[in-house]
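Scroll down for the structure; my scribbles are underneath it.
Note that this complex is displayed minus one protein chain, with the remaining chains in position.
Per-chain numbering from 1; labels A, B and C assigned in written order.
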Amino acid sequence: MAIAREADPVGSLSEVKDAGLDREDLLGIYRNLLITRGVEERGHILYKQGKIPGSFYTGRGNEAAAVGIGTAMGPEDVGAPLHRDMGVHIVRGMEPWRVFANYMGRADGPTKGRDGNVHMADIRLGLISMVSHLPAMLPVAVGCALAFRIRDERRVALGWFGEGASARGDTHEAMNFAGTRRLPVVFICDNNQWAYSTPTHLEYAVEHIADRAQAYGFEGVVVDGTDVLAVYREAKRAIEKAREGGGPTLIECLTLRMEGHAVHDDAFYVPRELFEEWAKRDPIERFREWLRDNVSLTDGEEEEIAADVKHLLAEAMRRAEESPLPDTSTLLDGVYADPADLHAPHH
Amino acid sequence: MAIAREADPVGSLSEVKDAGLDREDLLGIYRNLLITRGVEERGHILYKQGKIPGSFYTGRGNEAAAVGIGTAMGPEDVGAPLHRDMGVHIVRGMEPWRVFANYMGRADGPTKGRDGNVHMADIRLGLISMVSHLPAMLPVAVGCALAFRIRDERRVALGWFGEGASARGDTHEAMNFAGTRRLPVVFICDNNQWAYSTPTHLEYAVEHIADRAQAYGFEGVVVDGTDVLAVYREAKRAIEKAREGGGPTLIECLTLRMEGHAVHDDAFYVPRELFEEWAKRDPIERFREWLRDNVSLTDGEEEEIAADVKHLLAEAMRRAEESPLPDTSTLLDGVYADPADLHAPHH
Amino acid sequence: MAELTYLQAISDGLRGEMRRDKRVFVIGEDVGVYGGAFKVTLGFQEEFGPWRVIDAPLAEAAIVGGCTGAALMGMRPVAEMQFSDFVSCAWDQLVTVAAKQHYRAGTPVPIVVRLPSGGGFSGGPFHSQNPESSFAHVPGLKCVCPATPADAKGLIASAIEDPNPVLFFEHKHLYRRIKGEVPDERYTVPIGKARLHREGDDVSVITWGAMVYTASEAADQLEGEGISVEIVDLRSVLPWDKPAVLESVRKTSKALVLHEDTHTGGFGAEIAATIAEEAFEDLDAPVRRISAPDAPVPFSPPLEKAFIPQVEDVARGLKALAEY
Partner (left out) sequence: MAELTYLQAISDGLRGEMRRDKRVFVIGEDVGVYGGAFKVTLGFQEEFGPWRVIDAPLAEAAIVGGCTGAALMGMRPVAEMQFSDFVSCAWDQLVTVAAKQHYRAGTPVPIVVRLPSGGGFSGGPFHSQNPESSFAHVPGLKCVCPATPADAKGLIASAIEDPNPVLFFEHKHLYRRIKGEVPDERYTVPIGKARLHREGDDVSVITWGAMVYTASEAADQLEGEGISVEIVDLRSVLPWDKPAVLESVRKTSKALVLHEDTHTGGFGAEIAATIAEEAFEDLDAPVRRISAPDAPVPFSPPLEKAFIPQVEDVARGLKALAEY
């Protein structure tokens, strides 16, 4: 028995306008989708070139979910996105060259080479760096919301988790605490149907993860994660509800992880037909068509955006490769914070 | 919105017979209720006499829930009861003198003085000793069920938790894992409305804890924990369902913790009227009346059982006090198990 | 100056910080209406309201993770574990998130976790532990273990001020047993600086927490026998005051490291290994360790007494060292 509300797709332009987006915003979203995918595609190339040490993860298939939610966040809101959520960093203003620098372990990446992959964020952009341990950032996101509630600020915190990580205790403790205190937090489940090689029925036995929201006293919503506008609309609703004191919402974005868990994984355990089926619903292609049908995106505009993104990313790769590897003299810097660090630029 | 089924009270004798209890069984239940309360009342006296070191907890108000469930367990079933569940130990055959010996830290208690209170159990009776950390025994109970499932045995595991402990991650991980694998386990929530001084609305934001069962793909039931026969019937149903491969059930037994969290706590934070109201529903008195009304319990029988229990407990206290304190030469025995310990008498 | 119990000193110190700095709030199980299992926050909720004295659900990971998030948003959270033993349920949040966040992301996590710890009153295996050794191995954390009321008050202020996650171990056995003069005004005691509890010439004892008093009694006994014992109260184990320890040992040339936690891999090993390495040429005897044996903390009084280091054990150890 499903309990969560299943969100409708976004249809007309007028609906979008109601949600607060004008044509320029829509093109901005499109651009961010392209940057998001572009960053990860180029990361993949860098990886194959041996320029990225360690492992490498992408969020292919999840770009619309990430960008849609990032776009719905207010400037003062904060969030802790995960390894499939590059789009959130991009929307919030993380410059792609810094992402590449982080991938490559360079001194100018946000972690200065201390951590890799998307285990990074810039707090000045309102984002908190994820740890690997899933979903340890959910209680942290709830704690941000608690701070807002204590100070009576009209800010909202967002916490992400995968459907696999939904099985862990931190998910429960975070949602339960947020529910009892009706804290201004929105939980986003990136449900991409696989947790590494593990299918959903071995991670949970309910129809939708979002059905669990009722167990915590708030609303759950299931949304098609390839529909950037539907994701945006639902996130906006949930965020504004939280801002107004309406408490948490759990939004489940349904997608398919379009690649292996990480580059080394060929995802042999995912039926090929599933990939083919979801490839037809590619979130970027889908939105491009929507833009053509609904706001008359022109060939010229399309090309211009594509060229612009291409240039941005080429520049970014160049700049990142110019960044040096960290000097070993920095090895022990910042294991402990100094009092002065408390006054570092912050969100 | 409540989702769990709310169980009806047990009415007539015929209903009870359907559930598999004859008159003798019913008197046995009554006797076990008296022993359960008697053990804890006498424990309280021993504590006041300074004979019990440390702290001291009782399950006053929860006797029917504990005895009802213990009675529904099959001989080969196992469980991990908690600090309010003395009745389960009693039903399964733990001799009261051993409980007193454990309270007093004597050498002949089940833990040989290593642990106190009800942090004890006898594995030969199918019970697993609880740890303090709540509800760390739930994953363990699920693991017992997993063993039964792997070996295709028709046995069921039971795991207890309080409504306060429902907020912890272990509750979630245990139920979720059990749900995905439809393991033969029954979860029992002793909902006594307070977690130390914390009221339910600060522990969870759903109407009933049992409502959460649906989030794990199984059934939840709320039952009046002062109605020993209703508890028994629901537990029996759930246990037999699990035995037949029907997967887990979550049973929530509603009671009121009729004393402080532990002896040092006067429970000033619980409204007096609540105590008065629930005192009227005292589980033992309630069952005594039921027995008089439905199976013609006579004054003579009542007196005989009471006298018998009184004698049993007096003997038990005497025997426990005869047990020596542990010899310090045993301090380090059994930190590690020897291979031979694997062959110790087991359930 | 007033004479306060160790517990009152913590309570006063914490209340003072909350009055002084609106960013400070406390959160934990039963800290509000009930005032905490040990009543350290008694009356706090009346004074500061339910959003600065927060009765949390029974969920240690949510409590500690919640503090981390609030700290990242500029608050100064102080969490209470009901007993230090239960911090095991928040191990991951402390070790994985709080401890490593500043190194990785440059974002300080100024949280304090208060941990009523230690045995001596038949608390049994789950209400008597001293988990500081486990955390003292985790870079990024600080671990504070005051022994006196004055240090307790000054260190709670320092812990709250500190830009890092600080675990504040308060020994339950000292709560109401130990009294001492405590300045009325606000002050801080630096984290990482030891206190010379007693001056002496023949043997140094390095210890912290309740064992400071055990060592003191043993030293009193030995004084009669003409053995002069110096006691260094570390006050914090991460960081620990290596210079002060080495200075004392170089003076006495003999060292006993004493702690209530179990032996193998206890933090005493770190101190003993360091002394043995860095004061090698100054030692006239091997560095001895006295600690609890490798077992859970037993409940029954005779077992617990045999488990926790006693005055006689320490006196015997000191004597053997003095005679070495």
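The rule is simple: a residue touches a chain if its C-beta (ideal position, glycine included) is under 8 Å from a C-beta of that chain, and two chains touch if they have at least 3 such contacts.
From a predicted model like this one, the values you see are computed outputs, not experimental measurements.
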Among shown chains, those touching the left-out chain: A, B, C
Residue touching the undisplayed chain, where the options are C:P57, C:P77, C:G200 or C:G266: C:G266
Residue, one of B:H119, B:R237 or B:R286, that touches the chain absent here: B:H119
Residue numbers in subunit B that touch the chain omitted from display: 78, 110-112, 114-115, 119-121, 123, 128-129, 131-133, 136-151, 157, 169-170, 173-174, 176-177, 180, 334-339, 341-342, 344, 346
Chain not shown, touching residues in subunit A: 53-55, 105-106, 111, 113-117, 119, 131-134, 162, 164-165, 167-169, 195-198, 202-204, 269, 325-328, 330-332, 335
Interface residues of subunit C (partner: the chain not displayed): 85, 88-89, 91-92, 95-96, 99-100, 103-104, 125-126, 133-134, 136-137, 139-140, 238, 262, 264-270, 272-274, 276-278, 280, 283, 285-289, 294-296
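Note that in this section only the chains that are shown with their structure count from here on.
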Far-end chain from subunit A, centres as C-alpha averages: B
Centroid spacing, where centroids are CA-atom means, of subunit A and subunit B in whole angstrom: 45
Residues within subunit C bordering two or more other chains: 56-57, 59, 61-62
Junction residues of subunit A - those touching two or more other chains: 169-170, 173, 176-177, 180
